[in-house]
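All protein chains of the complex are present and in place, except for one that has been dropped.
Letters A and B name the chains as they come in the text, with residue numbers starting at 1 for each one.
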Amino acid sequence: MENILEVKNLSKKYPEFELKDVSFELPKGMIMGFIGENGAGKTTTIKSILNIIGNYKGEVKVFGLDNKKNEREIKEDIGVVLDDMFFPEILLPKDINNIMKDVYKNWDSDLYFKYLMDFNLPKDKQIKTYSKGMRKKLEIATSLSHHPKLLILDEPTSGLDPIARNEVIDIFRDFIQNEECGVLLSSHITSDLEHIADYITFINDGEIILSKTKDELIEQYGIVKCTESEFNKIDKQDYIKYKKTKYECELLVENKNEFKKKYNINTIDKISLEDLMVLMVKGEK
Amino acid sequence: MLGLIKKDFLMLKGNFKTWLILLFVYIVMAFQETTNLSFLLPFMCVVTMLSTFSYDSYNKWDAYVCSLPDGRKNSVRAKYIATLLLIFVTLLITTILTVIIDYYRTNAVNLESIVESIFGAIFATTLLQSIMYPAIYKYGVEKARIAIFIAVFGFALIGGVLSKYIDFESIIQGLAFLENYIMMIIPVIIVVMLYISYKIAETVYKRKEY
Partner (left out) sequence: MEIIISNSSGVPIYEQIKEQIKAKIVSNELKSGELLPSIRTLAKDLRCSVITTKNAYEELVRDGYVITIPSKGFYVAEVNLDVAREEQLNKIENLLDTAVTLAKTNNIEKKTITEILDILYEEEK
């Protein structure tokens, strides 16, 4: 399968934060959920892919092309929603159409105004007067109106209520019906991703700690719940992380079926992305 | 790039009424023949353009624009061109008005003084632009204002101290012969000044990390 996005050994040093050797691949026709705590490096990674941040080490390929050498070409086909970055808010949504039709070759005014209608966004009011949810929807409409092939979305659902979030997720689902397209979607609202993502890439403290298909993750990983005496009998290599509470021990295991065969412990729960995140970040080894 | 220039113009739309009032004030003043105020409107343009920088930074437009095709490359250039276009248009309007009013009042047109005031206006506005824009890209609007204030103050101080040791007047007198060529020298100065300013602003912008 061809990759629509490849990130290889991306590194970037800041005084107080470091992106360490970030690598992952997004195949065509797929949606990748990019998860991690706030400050884990999601936005820095996305900004590097888009070349908003320069001078990082490593290589980024979009549509098989280098993101620096073929910057213009690539960006014609990328749709972007960035966290908290957009047009100045004194502009009107119809101004955005006016501007963008001279920015993108493929800008589709009809499509843009159709999205505005669908989302109930007035085109004649300053963006300033919009609520947070409306703004996000406007950003999403803007990102989709030049028929992009790759969507890069940084927290596109933050600030939206559950109903609006579902609407937005459905749009991404429609978008991916074209198998030449791809979506990279960062979020800390993991339930959104559980519904939509094909791949999950998890970044923690500037490092990718896993990048897998969601099905593999949900079906193979598990949370073992056991007593402390049972816990003491378990090999350290058989679990990834553990967390002890007053009443029980929780273990994150990579393959719940193998674990079941080896140990006689039956309480193994299916894992949610949220459990995974919490145990990965807060659990001990 | 056209899109980005349009963006700056669309941002000024809200100021349109203020400008009409200014234009009215200008017309009244021109009839009174108190002083030549043809620099007034273009100067206001640059000042309002400066306000677009605050809106840009408030919504982190400078980072967003980098995600658009050729955004990083054209963002600074579009700002300079939009400003120059605006200066040109407003200057054209005030000049036409001045000519009409002059003719109405005196039945003659004082071409020499009009040309002089056009040059003056262009010089003043582009000077402001050339100094402010790179400073804003480097330090942001608020800090840039302070930085410019300190720089001007510092210059005055140094000049004041130096004037004790150097005879400025004789230098100025020595340069008096240039006055005949002033109409040629000023355009050159303006172009060079803008070019240097633009290059600095662009370098600053490209190095910046968002």
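Simple rule for what comes next: a residue touches a chain if its C-beta (ideal position, glycine included) is under 8 Å from a C-beta of that chain, and two chains touch if they have at least 3 such contacts.
Since the model is a prediction, treat every value here as computed from it, not as a measurement.
Taking the full assembly into account, the omitted chain touches A. Shown as candidates are A:Glu73, A:Asp161 or A:Asp174; the residue that touches the absent chain is A:Asp174. The chain that is not drawn here is touched, among residues A:Leu5, A:Met30, A:Ile74 or A:Leu151, by A:Met30. Shown as candidates are A:Ala40, A:Ile127 or A:Ala197; the residue that touches the absent chain is A:Ala197. The omitted chain makes contact with chain A at the following residues, 29-31, 173-174, 176-177, 179, 195-198, 213-215, 218-219, 270.
The rule is short, and it goes like this: only the chains that are shown with their structure count from here on.
Only residues 1-4, 6-7, 10-11, 14, 52, 55-56, 58-61, 63-64, 66-72, 206, 209-210 of chain B touch chain A when the two sit together in their complex. Across the complex, chain B is touched by residues 47, 50-54, 71-72, 75-76, 78, 80, 82, 84-92, 95, 98-104 of chain A.
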